[in-house]
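What follows is a single structure, written as structure tokens, with notes after it.
This view holds just a subset of the chains, kept in their places.
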Amino acid sequence: MKNHLWKHILAVRTQSPLVHNITNYVVMNNTANALLAIGASPIMAHAREEIDEMVALCGALVVNIGTLDHAWSDAMLKAGHRAQSLEKPWILDPVGAGATSYRDQILSRLVALRPTAIRGNASEILALAKANQSRTKGVDSTAQSEEALDAAKALHELTGAVVGISGETDFIVSDQPVIQIHNGTPLMTRVTGLGCSATALIGAFLAVTENKTEAMTAAIALLSIAGELAEKISDGPGSLQMKLLDKLYNLTEDEFKNTLRIEC
Amino acid sequence: MKNHLWKHILAVRTQSPLVHNITNYVVMNNTANALLAIGASPIMAHAREEIDEMVALCGALVVNIGTLDHAWSDAMLKAGHRAQSLEKPWILDPVGAGATSYRDQILSRLVALRPTAIRGNASEILALAKANQSRTKGVDSTAQSEEALDAAKALHELTGAVVGISGETDFIVSDQPVIQIHNGTPLMTRVTGLGCSATALIGAFLAVTENKTEAMTAAIALLSIAGELAEKISDGPGSLQMKLLDKLYNLTEDEFKNTLRIEC
């Protein structure tokens, strides 16, 4: 598995896939920087008038509802539909699922477009699967990721998507045995948008491999390991954000393989 | 006073209040990071359809008009109204007040919703209070903060809000004697959005204490001290931004109390 994952990391670096992001305002800058750091080519675009052409141009689509509104939801739905028609891989990040009825309503329409992959924290995955009626506390995770496993399995069965649950341990749920990744550091939760970055990186990996379980695993492993190594030379969340980008860029095969803690 | 302020800083770290921001595009990322660094939970959301639910979920609301337009102004007004109805604390940042008639028109409608707190630079506070007809030069301060004291008092009398004036010396104007904070460093004016970060941090403190004068004082002191300490190990505005976030996260009680220069 470690060799496969590293091979995908090299594929992103060499193929430089174009990743179309319809994402939230908070994270656009560091999402673009994370994609550039791993060797991908980010594009952010949301105008109705160009959605069809943009989705067609790109290797994968990333939809993140963090700061959704009427116009942006329309763009997301149009893009998801276009990706489905073209059989392009696309990933959904259900930011704040369960926080408001509006989010849940837009999300149910997006889920109906059968994303290739879904990634969220445990609260979001739970809310998305209606496995739990509890309201999430905004965008931070309040439920333990283990509790969301059943919800993730239900979502996978409903949509066919590979489903990622982020947390202290990350879980990847698909038609394969559940994969657990034990990398990362709690300080990563004090930097905004690293979950959103994970989603965007998964998009980049979906563009270079047909094995969507491995694509998600490689992306989450890469980000978690980069964060874990960056934390060792950081004084807080500000330096972590900077050094994480450096590490995404210059991570070596040895560092990756020696740091990865994975259970399949 | 120093003990009270430190107690509030600990309260934010332990209670992790959810802070709802309707703010400008420029600063969303570093505002979220500043809130996370002090231990708060930021959420950015502006869709009309979810404003009522979001304001109800959160401990405080932050409204910042920096990049306002028709749709966002509607959201800000709706949120301010909702916060007023629910008696939730909310703070207004009148970015660029006086620069255009549109800003002044929206601001007068927001002020009528009686924010719990208002924070701006001297030019903005002057413009907001109509104490001075001079046009501000955009979002940088051209008036000295001392000159805006009368304007701040007028705003306080009009709305009941505690009013903060940012500058070389920061002033906090309420029904208490005026408080002056002499921390910070001029290099902070070369990093975009640190005033906006101050406003957001005040929001977080308003969520954990009913004493709104102390809430504003604690937030401004915390940010100014973090900036002042960060500047000592910075080579310019880039490193200041990063090290400021680190310092917001790891500031100790001793550092806070030994650095604070306050006059009550």
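Order as written gives the chain letters A and B; numbering starts at 1 within each chain.
One rule holds in what follows: contacts are C-beta pairs under 8 Å (C-beta built on N, C-alpha and C of every residue); 3 or more make two chains touch, one makes a residue touch a chain.
Owing to the predicted nature of the structure, the values given are computational and were not obtained by experimental measurement.
Counting every copy of the one repeated chain, the full complex in this structure comes to 3, with 2 of them shown.
Just so we're on the same page, only the chains that are shown with their structure count from here on.
Between the CA-based centres of chain A and chain B the separation comes to 32 Å, rounded to the whole angstrom. On chain B, the positions that touch chain A within their shared complex are 16, 18, 25, 28-29, 32-33, 36-37, 41-50, 53-54, 57-58, 71, 241-250. Residue ranges on chain A touching chain B, taken from their complex, read 24-27, 29-30, 66-70, 96, 99-103, 135, 137-140, 189-193, 234-239, 241-242.
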